[in-house]
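Scroll down for the structure; my scribbles are underneath it.
Heads up, one of the protein chains got dropped from this complex, but the rest are sitting where they should.
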Amino acid sequence: MNWKVEQLPIYELSTGDTFSIKTYTLSNGVGPHVHIQASVHGAELQGNAIILRLMEQLKAEDLQGSITFIPLANPLATNNKHGTYTFGRTNPHTGDNWNRNYTDIIEKTDFDIKEFCSKNLDKDWQQIKSAFKIELENLFKDHISQLQSSHQLSENNYLNLILQKTAAKADVILDLHTGPIATEYLYCAHYEKEIAKYLNFPYVLFMPDEFAGAMDEAAFSPWIKLKESLAELGKEIELDVYSLTCELGSEEVFSMTSQSDQLEGIINFLKFNKVLSGEIQTYPYKSCELSDYKTYQAPHGGLVDYKLSPYDTFKKGDTLCSTYKLNKLDPTNPIASTKFDLIAQEDGLIINRCPSSAVQKGMELYQVMTNISSSE
Amino acid sequence: MNWKVEQLPIYELSTGDTFSIKTYTLSNGVGPHVHIQASVHGAELQGNAIILRLMEQLKAEDLQGSITFIPLANPLATNNKHGTYTFGRTNPHTGDNWNRNYTDIIEKTDFDIKEFCSKNLDKDWQQIKSAFKIELENLFKDHISQLQSSHQLSENNYLNLILQKTAAKADVILDLHTGPIATEYLYCAHYEKEIAKYLNFPYVLFMPDEFAGAMDEAAFSPWIKLKESLAELGKEIELDVYSLTCELGSEEVFSMTSQSDQLEGIINFLKFNKVLSGEIQTYPYKSCELSDYKTYQAPHGGLVDYKLSPYDTFKKGDTLCSTYKLNKLDPTNPIASTKFDLIAQEDGLIINRCPSSAVQKGMELYQVMTNISSSE
Amino acid sequence: MNWKVEQLPIYELSTGDTFSIKTYTLSNGVGPHVHIQASVHGAELQGNAIILRLMEQLKAEDLQGSITFIPLANPLATNNKHGTYTFGRTNPHTGDNWNRNYTDIIEKTDFDIKEFCSKNLDKDWQQIKSAFKIELENLFKDHISQLQSSHQLSENNYLNLILQKTAAKADVILDLHTGPIATEYLYCAHYEKEIAKYLNFPYVLFMPDEFAGAMDEAAFSPWIKLKESLAELGKEIELDVYSLTCELGSEEVFSMTSQSDQLEGIINFLKFNKVLSGEIQTYPYKSCELSDYKTYQAPHGGLVDYKLSPYDTFKKGDTLCSTYKLNKLDPTNPIASTKFDLIAQEDGLIINRCPSSAVQKGMELYQVMTNISSSE
Partner (left out) sequence: MNWKVEQLPIYELSTGDTFSIKTYTLSNGVGPHVHIQASVHGAELQGNAIILRLMEQLKAEDLQGSITFIPLANPLATNNKHGTYTFGRTNPHTGDNWNRNYTDIIEKTDFDIKEFCSKNLDKDWQQIKSAFKIELENLFKDHISQLQSSHQLSENNYLNLILQKTAAKADVILDLHTGPIATEYLYCAHYEKEIAKYLNFPYVLFMPDEFAGAMDEAAFSPWIKLKESLAELGKEIELDVYSLTCELGSEEVFSMTSQSDQLEGIINFLKFNKVLSGEIQTYPYKSCELSDYKTYQAPHGGLVDYKLSPYDTFKKGDTLCSTYKLNKLDPTNPIASTKFDLIAQEDGLIINRCPSSAVQKGMELYQVMTNISSSE
């Protein structure tokens, strides 16, 4: 069991200093490859604690296959402070969200997936998988080098493409994020519905098997296309490449002792994938469709007194928060004159909450699950 | 001739204070309606000078139809300073570009344009236009109110939809912007190719007749769809609704005496559209396709010595700029050790230049026209 | 009992829009004047909740004298968001701290306090107080108008001087602030030591009777100088003008139900000052000298796992936090290779904590009381 460490320079700053990402890969024998990255959004720190604890645990485990960790996957974003907070969600020069500009590599490079399928049709699924991983990695290599030589490579493109290239050989991709003030929850594509129970997240959002710019989608969408192309040629396969986004509580928080349940779940999921050995467990969760995951955008600008916190449930008609508009203040009736309640429009559960009480109209107050199902 | 002023509150801040946009409409008799807005990107100020001077000129003109001005169309963005500069390109809370999140209203609301066309097929074009404007305005009204009542209305959505609603009745839409350090140039859709010569911009970018999120596209794309739907039903019309983005030099600049040529061109274009009366002129310009409008993304992080400025032309092989990477500094050979040249990959002309010499790898250095045609 | 509302335009933005502060004054009969302001630092919101609740309570109280409230005393700062957080501590254009640039008006205007004392020496203290308040208010008026007419008035100056002018007639000045993630505590000058027990703050910092740029000092320092000047002329007075900074928990938080103890204490203090009537209580507190209030500046850059929270006490040698420097990561020993502990150098109690775990070397991690005394 050997660790291989690789340093990939991503950013070059005005002073010429570089920020690199480092990949830490542990390999042993033959088995699936796992890719775990954290902090693509710079303020979302907790994934790094999970990675450190996973690495620590791997000392005692018997790995079969390989696993690559990328902690602090976006150093420019993590190091970008405005005041005491971390301005890490979007590129500070352009505003581009670090997790919305991944590349749909098959489409972008006009890769002829049908031809690939025809050519590989008689191979078994494991052989096709291996061949496709090689194709994918080459597509990324060529695309990056073509953008580079024509001076068309933006910062977001570069980071995202390097991460995609690194993840191209993986069977399991976990992108570790957090919410603002938030619960633990999982983004899980429809095709992965059966495996959500092996991870240990209390809440699961089921999303379409489609590309929309994020890492999880960017990693699974070539495989979805492959599966569909094979099906068109009459070959049905069970897709066993998984890509998920894990939301590990609140941003700006780094704790080596919290989110232990999710750590346990990730280890269990590695066992399910046979990268680690041992008993597999299943965990209950509540879920809803992404289309039932609603954002309450502030109907008022003002000072917000939040009535509910992440994990709280609410009923239609409940007050979610009260916004005090101090410019309406009548001192003879100070509270009544300034208070505007936000009423729940349907039953739900709080997933995320805005971290500030100074809120402008149109900002995100809450993100909530509605039409919730229980896994059991 | 009477001015009508309307105030539309757009933003409500944490203190409860509001920022409104104001529309100034001058009407006289029957004729086309013109919509001119400025500063949707907060640092792009020069359009306001053009509006003030146009208003001044209208004192002496004989308007036929109506014209609506919206100076300072995005007060949150113009008022948002970081240091002495204006951080006005993207929403400060989300990073969303203020000019990339307009709504494709026909698609978004599933408006049945075929049915509309069938119903109005025997009307003449002026009647169809009038009917369609009413439909459009109602689509926006309903869409805004539906988002509002379900608390789904973000700041960008709200501003953009209000501007779209206001522009829905217009035959001519001019969205006044600027570049960073920049020339004067025009974004002109393919269907508008014939009218570029009536405006007076030295450079014209021809872009597809398609929606991609910006105001100009958002304003013309329903009309493109209408035209196509009518054609499918056998009715060919000449589309005389024009929507263009006018780039008026550099950001952070407000001057009542510069860009007089473009002011003259806009007045000429109003004459062409018969909103004003008088001799119509044509002006020469250089143009290229949007696909030939190239961005040079910085291949190095460092201190950039720009060799070329907006309006400059260059040949393949010319040095566009030299980047000095001071972390490579060998004091016995200070210049040679730190200097990295950026070489032009084809002939072209500088349209935009980054306003800072402190540049990180991947930032936009130049935007250039290539494969340039002359209008004459 | 009548409320008087006054609107004072402070800021004029690039769009011409203004941000005003509003003063709400309730007067009844003869008695001391109280000045309470909140949110000079824009993210420090909780004082506004206290003001609303105080106003609500005043409906039922029998005021003797007058009280002026200024909620949201710095609208530019409260409305200034970077991402979801409020960038409200310093002027966004200049970096000047909003609570460090008040004016030492006696010194700045070379006011001859000795002459004033000589002239008023035979009056009683109440008469001298009244006369001095009038002088102070005029000094501010003249100074503002002199800066204004010579175009020397910066944004910080203007806000601060207007607040000082408004507070010039007050006998009691409370400046409501919060810490980052913080306890409730009071800044109390040495000359006010005896009255700290009438407010209800668990922690009190005793600071010198000297001007150092903050509002509390700016409000009391003319009175300190007056007292000293009178003493030099042989007249000893008991200074009964009080100016204090009240820290009401954490920034970005607005809650109508928390900090009720401090609300009770403020009401008790108004009773002590005979502005309200009723039983006076005293409250216990822990205190230290400002020179024993220590800031732990981060000795490392890294991800910080905070071991202690506000209100926690610690002993010399305790671990205050562990900083994980991921660039030191040895995957075979992930925790030991990255973990750096910060050890307490003496016994103490946590007052403030940095709100982010992404910390650069030299940033403030904790502010702590040491050499703590108990009031009882």
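Chains here go by letter, A, B and C, matching the order in which they are written, and residues are numbered from 1 within each.
Everything below uses one rule, namely that a contact is a pair of C-beta atoms (placed from the backbone, for glycine too) under 8 Å apart; a residue touches a chain by one contact, two chains touch by 3 or more.
Here the structure is a predicted model, which means the values were calculated and not measured.
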So one chain is hidden, and I want to know which residue out of C:Ser130, C:Gln146, C:Ser260 or C:Thr295 touches that hidden chain in the complete assembly.
C:Thr295
Which of B:Phe87, B:Trp125 or B:Phe340 sits in contact with the chain that's absent?
B:Phe87
Looking at the full complex, which residue from B:Gln64, B:Thr109, B:Ser356 or B:Asn371 touches the chain that isn't shown here?
B:Ser356
From the list C:Thr25, C:Thr90, C:Gln164 or C:Asn200, which touches the chain that is not on show?
C:Thr90
Listed residues C:Val241, C:Leu326 or C:Met369, member touching the removed chain:
C:Leu326
Where the missing chain touches subunit A, by residue
13-15, 17, 19, 72, 75, 78-79, 81-84, 86, 92-93
In the complete complex, the non-displayed chain touches which residues of subunit B?
3, 5, 22, 24, 26, 42-43, 45, 48-49, 52-53, 55-56, 59, 69, 71-72, 78-79, 81-89, 180, 252-257, 303-305, 322, 324, 326-327, 329, 331-332, 334-335, 338, 354-358, 360, 363-364
Interface with the undisplayed chain - residues on subunit C:
11-18, 89-91, 93-97, 148, 150-158, 294-297, 299-303, 325-328, 342, 345, 358-364
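Methods note: only the chains that are shown with their structure count from here on.
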Taking all protein C-alpha atoms shown, work out their mean, then name the chain whose own C-alpha mean is nearest to it.
A
Can you give the whole-Å distance between the Cα centres of subunit A and subunit B?
34
For subunit B, residues contacting two or more additional chains
13-15, 17, 93
